[in-house]
Each structure stands twice: as structure tokens, then as C-alpha cells.
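Questions regarding the structure given below will be posed in turn.
Left out: one protein chain. Kept in place: all the others.
The chains carry the letters A and B, assigned in the order they are written, with residues numbered from 1 in each.
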Amino acid sequence: MRASRKNSREIVEAGLARRRRKEAAFRASGMLATAVGVIFLGVFFATLVMQGASAFKQTFIKLDVEMSASVLAPDGKLDLAYADFDGLVRNALRKEFPDVSGRSERRELYRLVSIAAGYQLRDMVAADPSLLGSTSTIWVPASSNVDMLIKGNIDPEIDESLRPINDAQVAWVESLQENDRLETRFNTALFTNGDSREPELAGIRGALMGSFYMLIVTVALAFPIGVAAAIYLEEFAPRSRWSDLIEVNINNLAAVPSIVFGLLGLAVFINWMALPRSAPLVGGLVLSLLTLPVIIIASRAAIQSVPPSIREAALGLGASKMQVVFHHVMPLALPGMLTGTIIGMSRALGESAPLLMIGMVAFIVDVPGGFTDPATALPVQVYLWADSPERAFAERTSAAIIVLLGFLLIMNLAAVIIRKRMERKW
Amino acid sequence: MQNLTLILVLAAMAGGAFYMGRRRSFAVVGGPAHSAQLHSLPGYYGYFTLIWCLLPALGLFLLWVLLEPKVIVALIVESLPDAQRTMSAGELNLLVNNIQNLAAGDAISGEIDTVMRDAADRFNEYVAASRQMLAMLTLGLAGLGGAIALRRIRPEFRARNRVEQVVLYLLIAASSIAILTTIGIVLSVLFEAIRFFREVSVTEFLFGLTWSPQTAIRADQVGSSGSFGAVPLFAGTLLITAIAMVVAVPVGLMTAIYLAEYSSSRIRAVAKPLLELLAGIPTVVYGFFAALTVAPWVRTAGESIGLQVASESALAAGLVMGIMIIPLVSSLSDDAIHAVPTAMRDGALGLGSTRSETMIKVILPAALPGIVGGILLAVSRAIGETMIVVMAAGLAANLTANPFEAVTTVTVQIVTLLVGDQEFDSAKTLAAFALGLMLFVVTLCLNVLGLTFVRKYREQYE
Partner (left out) sequence: MAKKSTAKLLLASALISLTIGGTAAAQSGRDYVYVVGSSTVYPFSTVVAERFGRGSEFKTPKVESTGSGGGLKLFCDGVGVDYPDVTNSSRAIKQSEVDTCAVNGITDIVEVRIGYDGIVLANALGAPAVSLTRADLFRALAKAVPGDAEGELIENPYRTWADVNAALPATRIEVLGPPPTSGTRDAFVELAMEGGCKTVPWIKALKSSDKNRYKEICHTIREDGAFVEAGENDNLIVQKLEANPDAFGIFGFSFLDQNGEKVKGAEIDGVEPTFDAIADGSYPVSRPLYFYVKKAHVDVIPGLRGFLREFTSERAWGEEGYLSDRGLIPMSEDERSKVAADVRELKPLTLASE
């Protein structure tokens, strides 16, 4: 027995290899875990850019349009609202492909060009009525199916019945390409238009403006109230059950699901206060309640980080409590408060669940011009487009996401810069 | 905007009041040289005047702006010919709308008769008169308030105390908004939920096994009977949450450990902000990614090994939700790990344990309450997450534990029940509020529990 008993060194050494293996495995799994997050981020951005980049381009077709007075003003009077500008486009297409005959075949042909072409012609004639009767060569947007074909999102090789564009249309597109009548250009419509049922006409301007108005309301309400609440809680509130309750309450509010805030908005602002549905004003109110706890918590942390020696010095020189706070603590805590506010705003910009509750998921074409006009927000637009059946909306959704993430990145960078440049180490 | 001009004028007046108050304080003691005789700093006399000038005027302004439209509409209705005044409330409302549009110069349709034209003109007149009156009254009140304040300035007047009192009230008011929000949430959800429970019993809601909230909406329609057993929703929510946790907890925890213990500071400086980026991506974007990229991928992967996978499987939504929660788990675990005193760590290392042994046997047990608190918060986050499940999970209320099937969650149902529906008298809509109440109560418990753990633990070693 005695002889077989190992001394402690031998025990340790015997286990050493196993322990080292364990250590390596543990370390490797830690590395793996970190990599999971980072890899996901990489995959995520890569897919997004791959899907979305093409949406910043749009295919255009060159047409020789004759602004024929007999089509536009058959009875000699030009009524812009009801004149048949689409007819001009159809005529131009027929002239381009003279051997297309038969009703259904012609209809297939007309579908190559977006309905935006008619509006483009109308705007031209409205700006310069002397164009009537002349012929001009213009570039008009192609329909979304042609656009998808050109961008390679529709494979012309697969069976005809499986794709939304038929063989004849593919052949026409090819012939247009050969004649240099097809070109892809920067998609300005994406940034200048509101929503649309036609992918090639749909843009994010309406949603951007909606988000903008909402954020103005949010920052105007949440920043002063949040900072004031933080100052009171941190510097003035007596330590009591009551202040404990407020504390718990604020921490909890920061973690309440955002959709519950939507229910609050629906019940209080829309049903009870009878504010209009789909309005940025209501969205902003809901979002400011949502971001308030974030701002309060960040501001309190900023106030806490101001060293007590500063307060004591000021108090010792005879400043009142209020003077200490407003003259000394707050200027020092301001960078932290601003950072917190920007983070809160970026959260508000990305939030969509509560907005679904207050009627902001609607088809709204016009760009909102005020706080009570019906509007959507950028993330809600993403949600709406993601649900649309047209294939071309998939890439536009990705493009809208890229724009949204761009804004969020800018806001977060601003927060980092403010923190870096204004923060003081004690 | 005329209101904007008024506000600007008011702001200018407030600025003026500040300087006049200050000047006056100098005057009462005979020049800046004698300002030491004043009770407060001269600026406080300025602020005092400013408050008197601004607050009453602003109060009046807000009240006026809120009441103005109602009063003007009432006046317009009063002045309409009898034929219009006897119309039903709805028609009258339309007529007034038309008059308003006409007055605003908007595009309107239909014939404009003289009655309407007159009414619109009168409307504009009233608005103009009201604006004028408002301007006069607010500015007058501002001037009067300022004057009263100026008259009260004496060397012994305790201006600072007065000003600070007002500021304190404002601060208190601001901090009570957080409480009001909670009360608002509870009340708004509770009232509608109570109305719901009057129609559907609590036990059926909590323990019923079928969820099919569609009821006939007309008396002469044969619809479905409608059942409000929410168990499938709870089960679906739990299933997706569980999947998310299976992803987020190990990955988040190991990430925190790796970054805290092993990684070089260079890697840490890169990886940490990258992971924080994950937390900043909007949930609707995760939803888009889950529905369009991950769900088809899960389906193909599942089918390639011979599994029946629904296109809106719980797995896809859960996986993406798990990724979303990683940063939350890792940052809270990081806090907890860092809060463990270095002495404990050094002690374990000094006794010859490897770093992994130190971590597993010493630091993690010590940090456990904090980590558990963090996980509870993450669970609460997962339960309340809406957009990912709305976009990637289904509507089918299946009662299943199979992650490849489609399930629905509480939040998905709230959204489907309320979007596009504005009726507040059907059990269907009210059910959303009952679900909201459940959601609020459950997340409240989790949050309070989690926060207490996190906080208690932090204090333990301080």
C-alpha cells in the first residue's frame, strides 16, 4: 500500500496533461463564442450589402417619344390631369418594335416600361408646354421586372412559367440592350419619393421624414425631462422608500417590452386624448416615454461620476445646493448626458413595434409635411416592404436597411466622439 | 407660423426681463459696486423676473392653443344658418371639416356656395382674431408678470430661494413622469383587460388549450365559435425564448469570459465594440434577416437531413433572437466577472490552478448571482421581443415543443389583433390588452428579480 502511494507532485504531474487539455479546450470555446458573434455580424452585413447594393441603381430605357397633340388633347384642349401620357409611351414602344401585333402581345410589350414614364412626360409638358407636337428622346425607368432581369435577380434560363417575365419580353429587352437603349443609373427615386405600389417608384423619403419628425418630438420631450428627472433623483430626492420605488420603477421601465409602450400609446394618446392615428406626433410621444428611462439612467451615471470633492468644494465656498448642481455638476456631467441622449435617440430611430400599435403601418404615398400628417417611419417601412410580394422590394428593403443602419452608425459615432472629446478622467 | 413668432417674441421678452431684473437689483442698492448688499446674486433677481414673465404667459398660451379649435368651431356652428345647424352631428362635423379646408386654402371638392364661403371667411377671421387676442393677452401677461416681479425686488428680497423653489418643483414634475408612465401602462392595459375578462373567464384564458380569436362579427353570420385559451401562445413564447437562451447564454457567457480573461487587449478593443454593434441593430432588421435568410436556410438544412421543417419554424426566430441577445448576456456577465475581487482570482491562481479552473471553480460561483440576474433580464427581453417573431414566426397557434414547427407568441398575437383594427368592443381586440397585461406582469417580475440580483451582488463585494 505504502509503496503505491504517490507523492503529491506525482499526482499533480499525472493530471497536468489533462488539465492543460481542458484549459486549451476552455480557451478555444471562449474564442469560438466570441467568433460566433463577430462572424454573424460579418455574414449579416455581407448579405445585406449583396442584396441591397443593386437597389441604388435602376434600369432606364431610351425612347423616342412623340408628344402627339392628337393623343394628349384629342379635343384640342390639354388637361394635364387626365391627358393620356401613357398612350404616348405605348406609341413610342410600338414604334420601337413595329412587328409586335396582337392585343395580348402588345400588352406584354407595354409592361417593359414603368408607369412612372407617363408621369415623367406629364411633368415635362407641364414645365414646357411648347413640347406639345415635338419628338424628344428621353430615358424612362424600366418596369421592376426588367430591372430585376438586368440585375440578374431573375434567371432567364429557368422555365418561362416560373418567372414573372416571359420569353418575348426577354427578347425585347435583349434587343433594346443591343441598340444601346438600356442603361442603369443611380436610383434617385429611392431618395426622393414616398412609398409606392410600384417598386421602381418606391422611395424612402416619406419614411425618413416621418422618422425625422418623430425624433424631433422625442428629443424635445425626452432630453429636458430625462435630465431634470436624473438631477432630481441623484441630487435632491430624499433617500426614502419613495425614491427607492422610483428607482426600481425606472430600471424596470427601461426593460419593459417596447410593444407595451405601444399599447399605452394606443389607449392613452389615441383612444383617450383622441390624437390622430399614424401621426408622427403620437409616435414621438410614445418614443419619448420609451427613451426616457434610457436617458435618465445614463444621466444619473454621468452625475454620479462627478467626484464629490467638486460638490464639497463648491458647498464650502457657500454655494447653494442648486448652484452646486447647475453651476458645477451639470456642466461636468453634460457629455455623459448627451451621449446617453444620442444612444436613446438611436434606439428610438430603430424602434418599430410600438409604432405598429398606433396605426403607422399604412400605405402612405405622400411625404409628410408636419407633425400630424399621416406618416410611417424608416423601420416600419422596412417591415412593410419586407412583406411585399414583388421581388424588387426585397432589394429595396435591404437598401432601406442600409440607410437606416447608416444613420444609426452616424449617431453612435457622434456619441463616441462626444464621449472621447469631452469626457474628463478624475 | 404665427405661434412660432409669438414664442420667439416671448423668449425675447423673457431675456429682456432677465436683464431688467438684474438692472433693477443694481438700482435698488445703488449700482453694481454695492451688489454685496443684495440678499442673492444679481442674476437671481433676473431669473426671478424671468420666471414671473414667462411661466404665467406660457400657461395661458398652452391653454389657449388647446381650447382654440373647439371654441372657434363652436362659434362657426353657432353662426351657420338654421338649415345647417339642424344637421346631424356627423354631417355637421363634415361641414366644419370642409369649411376648415376651404379656409386653409386646401384643394377641396364640390360646389362652394356663399354660406360656405362666408363661413370659411368667418373662420379665418376668428382665427386671426384669436391669434391677435392670444398675442395681446400672452404678451400683456408676460409684461404684467415681469412688472410685478420687478416691483418686488428689494435688497433683502430672497430671490435665490424663490427661484430655486420653482426649479425644484420643475425637477420633481419631470421625475414623476416616469411614475406616471408606469401608472399609465398599468391603467390602460388593466381597464381593457378587465373588460375582456368580463366576456372570457380568467381560467379559460390562462388554462385554455385552443387559441382562435375569430368570432362572427355580424349577427347573421355563422363564424367560428372563437376560443381564447392562451396556453399555446405561452408555450410558443417559451419555446422561442428557450431556443434563444440556448444560443445566447453559452455564447454570451463564454464571450465575456474570453474577453475578460484570455484575449489580448487588441482583440478586446476590436471585438467589444463589434459585439455592441449587434445590440444596436434594430429588431426589424433582425426580423428581416430571420425571415428571408435564416428561415429558408434552416429549412433546407433540416430537409437535407430528412426533417419536416415549417417555413416559419420556431428555430429560425429563436436563433436570430439568441444572436440579438448575446451582447446583453455578455455585457452583464462581464460586469459580474469584473466585480469579483482580484484577491480571489489571484489566490486561486497562486494555488496553482489553471485559468480555466480559476474561472469555473472560483470566479463563476462567486459571480453566479450577477450572471443569473443578467440571464433573467435577457429572458425578459426575449419574451417581450416583437419584430423578429412577427416577421419570422407564424400565426398558427400550435401547442408543440418541436422547434421545427411554426408557433406563435404573445407579442405576435398582440400585433395581429390590433393592427388595422380599431374596434374596442369586441373580445378579439380586448384580448390583445389581456395579453399585454400578462406580458407586462411577467416581464415586470423578471426585471425586478433580475435587477435585484444584479444590484445586490454588485454591493456584496464593494
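Note that a contact is a pair of C-beta atoms (placed from the backbone, for glycine too) under 8 Å apart; a residue touches a chain by one contact, two chains touch by 3 or more.
The structure displayed is predicted, hence computed values, not measured ones.
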| item | value |
| --- | --- |
| Residue among A:173, A:189 or A:221 that touches the chain left out of view | A:221 |
| Of B:98, B:283, B:354 or B:380, the one touching the omitted chain in the full complex | B:98 |
| Option from A:6, A:107 or A:185 whose C-beta touches the chain left out | A:107 |
| Sites on chain A contacted by the missing partner chain, in the whole complex | 81-82, 84, 86, 103, 107, 111, 115, 119, 122, 161-164, 196-198, 216-217, 219-221, 223-224, 227-228, 276, 278, 281, 326-327, 330-331, 334, 359, 362-366, 370-372, 374, 387-389 |
| Residue ranges of chain B at the interface with the undisplayed chain | 1, 3-4, 6-7, 11, 58, 61-62, 65-66, 68-69, 88-91, 93-101, 103-104, 106-111, 212, 214-225, 299, 310-312, 394-396, 416, 420-423 |
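One rule holds for everything that comes next: only the chains that are shown with their structure count from here on.
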| item | value |
| --- | --- |
| Whole-Å gap between the CA centroids of chain A and chain B | 19 |
| Chain A residues within the chain B interface of the complex | 12, 19-20, 22-23, 26-27, 29-34, 36-38, 40-41, 44, 47-48, 224-226, 228-229, 231-233, 236-237, 245-246, 248-253, 255-261, 263-264, 266-268, 271-272, 277, 289, 292-293, 296, 320-322, 346, 349-353, 356-357, 361, 379-380, 382-383, 386-387, 394, 397-398, 401, 404-405, 408, 412 |
| Chain B residues within the chain A interface of the complex | 160, 163-164, 167-168, 170-175, 177-179, 181-182, 184-185, 188-189, 191-192, 250-255, 257-259, 261-263, 267, 271, 274-275, 277-278, 280-285, 287-289, 291-293, 323, 326-327, 330, 352, 354-357, 359-360, 377, 380-381, 383-387, 390-391, 411, 414-415, 418-420, 422, 424, 432-433, 436, 439-440, 443-444, 447-448, 450-451 |
